[in-house]
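Presented below is the structure to which this report refers.
Of the protein chains in this complex, one is absent; all others appear in place.
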Amino acid sequence: MTLSPLFWTYVKVVLLVATVPAIVGFVIVLAERRIMGFMQARLGPNRVGPQGVLQGLADLVKLVTKEDITPAKAEKAVHFLAPVLAVIPALTALAVIPFGPPVRIGKNMIPLWVADINIGLLFLLAITSIGVYGIILGGWSSNNKYSLLGGLRSAAQLVSYEVPMGLALVSVLLMSRSLSLVEIVRRQEATHLWFFFPGMIAFFIYFVAGVAETNRNPFDLPEAESELVSGFNTEYSGVKFAFFFLGEYTAMIIISCVAVTVFFGGWLQPFPHVKALQFLGLVPGAVWFLLKVGGFIFAYIWFRSTFPRYRFDQLMALGWKWLIPISLANILVVAFAILLFPGRTTGLVWLSWAFSGVFVVMYLLAKLRQKLAKRDRLAAVPQTVES
Amino acid sequence: MALKKWLDKLTLLDLFDGLSVTGRHLFKKKVTIEYPEQKKLPSDRFRGMFRLDEERCIKCTLCAIECPINIIYIDWHNEKNEAGKNEKVLDRFDVDLKRCMFCQLCEEACPTVPKSIWLTTKTYEMAAYDRNESLYLDIRKLTDWREAPNVKPFTVVERG
Partner (left out) sequence: MSDDKISQAEKDEAAYFAERAKAQASAAAAQSPSASGTQDAHTLFDVQEMELNFGPQHPSTHGVLRVVLKVDGEKILEAKPDMGFLHRGTEKLFETETYPMGIPHTDRMDYVAAATSNHAFCIAVETLLQVEVPRRAQLIRVILDELQRLSSHLVWLGTSGIDLGAVTPFWYAFREREQILDFFEEYCGARLTLNCMRIGGLPFDLTPGWTERLAEFIADVPARIDDYEQLLTDNRIWKKRTVGVGVISAEECVEWGLTGPILRASGVEWDLRRARPYECYDELDFVVPTRQGGDTYDRYIVRVQEMRQSVRIIQQCLAKLEPGEIRGKVPRVIKPVAEEVYASIESPKGEIGFYCVSNGTNKPYRMHVRPPSFINLQALPRLAKGHLVSDLVALIGTIDIVLGEVDR
């Protein structure tokens, strides 16, 4: 029996909305706490279930049963709406992300994405911008000048970092000639070149801007505990706080998914043409996608446990004075590479080799310099410290 | 020199070094002792819970004098024993554990050998739900810990 595509769309939407928050609450929160713990020479939470797997459930129960406090003079309607506005755009953005190649179920080929619109990237950028409303309204509706300041700072940060994010994706657009995410993956398949290689700089800019977009360390000043202003979610407790939390982590997943799709080939297996690694093709594309997204979430957690945080003015300076000019220059470079050579992929291949070569050489030189400097420093240890 | 610094900055070397430190620690052995299933063995000089030996005590009250916070309360009276000589009999030997700072000065002041009041070296778990009742130790509780239910003698040793 062939079911209408609309039926399958409904099934996929329900599955996404049901599983993604569950994964966030149960898997990502626990993974973050355990992995951060391991990096910090301690074990994370491991008492609630075997190895702590029920920690997410404990957190969920705690948040849901907490008293829902609304400040006395707050705007009740807006206070209620703000967390919703933070979560819904993040969940909606999941609609255009291709989780894997079309699979065969019964007699149908079911694509593993909810909708393949031909302006996929633009849709994503637009939808995540709506999430900023949740933060501003959350900060404003609490009737607390410190949350207002925190919310405004957070909103300024988010808006500023959308520009380099968009510009980085523009350079990918030059490579793929399409905004549709599925089309981007297919182009990477066709050219046998993941867009990470010619787009190395774009990837770095995109990921840094992505970390800033989700208010994560090292850009989490608006919600740091050691600051006076504890951010827009001061006055939220219980389910509403859980929604903000969920919105932030879902945005993390979105950024990772987009990075994987656009730069790392989405559901494609690595080394598809190396005969020795053909067994990798046995792993379904969706699993590859999940593995790659998992790697990015790990990178998020790794960043959080390593770096100190930027002060707000330094954060804005980084975004406006460094990331935007570099991303503009990157667009020019990619455009040159594409136009200079015949065909579309030759230029990209040359660019990949150029970027990789330059980066590897510079890295080796820097490491060598570091080793020599350390040797000189150790030889001088008993004397006074150099000024 | 400027070129080298620029090289470091451009290749994000400092950030990668930082990431490598945390990355390495991800795989190192963890030193966490998971209390209460595993407990650390206190050393042989650890200042733990009090014990009193009533027979050895000569009621000189030096411990009460030496205590920096005056939490030892001693009362004694004279009695004639069988030989007809005056003998000190202990009425009250109370230690107010709420305020004790376990400085061991009372044990140092005690002149008997072996000491009549001493801090045991392994027992430290004496948490109680009410302060005034459980944390005020009278002579019964000091001599025999079974009278003081909140004091848990040290038993389990799995990781030292």
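Labels for the chains are A and B, by order of writing; each one numbers its residues from 1.
Note that contacts are C-beta pairs under 8 Å (C-beta built on N, C-alpha and C of every residue); 3 or more make two chains touch, one makes a residue touch a chain.
Every value quoted in this text rests on a predicted model; they were computed, and no experiment measured them.
Student: Of A:8, A:133, A:307 or A:363, which sits in contact with the chain we cannot see?
Tutor: The missing chain is touched by A:307.
Student: For the chain left out of this view, which of B:17, B:75, B:91 or B:147 touches it?
Tutor: B:17
Student: What chain A residues would touch the chain not displayed?
Tutor: Its contact residues with the unshown chain are 36, 39-42, 217-218, 220-221, 224-228, 304-314, 381-385, 387.
Student: Pick out the residues on chain B that sit against the missing chain.
Tutor: Its contact residues with the unshown chain are 8-9, 13-15, 17-18, 20-22, 25, 31, 42-47, 66-68, 101-105, 108, 119, 121.
We adopt the following convention: only the chains that are shown with their structure count from here on.
Student: Roughly how many whole angstrom separate the Cα centroids of chain A and chain B?
Tutor: The separation of the two C-alpha centroids amounts to 50 Å.
Student: Can you tell me which positions in chain A touch chain B when the two form their complex?
Tutor: That would be residues 35, 38-43, 302-303, 305-307, 359, 362-363, 365-367, 369-370 of chain A.
Student: Which of the residues in chain B end up touching chain A in this complex?
Tutor: Per the touch definition, chain B meets chain A at residues 4, 7-8, 10-11, 13, 15, 18-19, 21-23, 25-26, 28, 30-32, 34.
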